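One chain of protein is taken out of this complex; the other chains stay put.
So, chain A:
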Amino acid sequence: MQTSRARLFKEYKEVQREKGADPDIQLVCDDSNIFKWTALIKGPSDTPFEGGVFQLAFAIPEQYPLQPPQVRFLTKIFHPNVHFKTGEICLDILKNAWSPAWTLQSVCRAIIALMAHPEPDSPLNCDSGNLLRSGDIRGYQSMARMYTRLAAMPKKG
């Protein structure tokens, strides 16, 4: 508990110091609880998520950084490796490939990379995975783009 708090405080200071260094990621720590963070990440360009801003919720366990943070999408997203209802993310580094060498910031980068490079063979969203697996790239992209417009872009007017 003490060590996880100390580590998170270092990450907090690093985030403050590096503010704006990565324009695609905005990590914010909860005002009253250092074990709760949120992040805003920009959908990567040349993907159906381009132009969207996606919110992530981090819940950090007491054994952090030996145990990975729990991360999920708060913004609805149509992606093979994200659960459509819960926002749960299927990513190895958030499960058995986690190591303390990762940081909250680099986890955000890994999630952005996952958005650009979906892994349709381990789907949490089967509809999305099946579109890609059957080679219907256009179908996948138009569905994903529609949900990006509906959920991840500011409403016009």
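Everything that follows uses one rule, which is that a contact is a pair of C-beta atoms (placed from the backbone, for glycine too) under 8 Å apart; a residue touches a chain by one contact, two chains touch by 3 or more; residues count from 1.
Just so we're on the same page, contacts and distances are computed from a predicted model.
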For this session: Pick, from "DNA replication complex GINS protein PSF2", "Ribosome biogenesis protein BRX1 homolog", "Ubiquitin thioesterase" or "Ubiquinone biosynthesis O-methyltransferase, mitochondrial", the protein name that UniProt gives for the chain of this complex that is not shown.
Result: "Ubiquitin thioesterase"
Exercise. Where the complex has a chain not shown, which of A:His83, A:Arg109 or A:Arg133 is the residue touching it?
Worked result: A:His83
Problem set entry | Missing-chain contacts mapped onto chain A | 3, 6-7, 10-11, 14, 63, 65-66, 83, 88, 90, 92, 95-103, 124
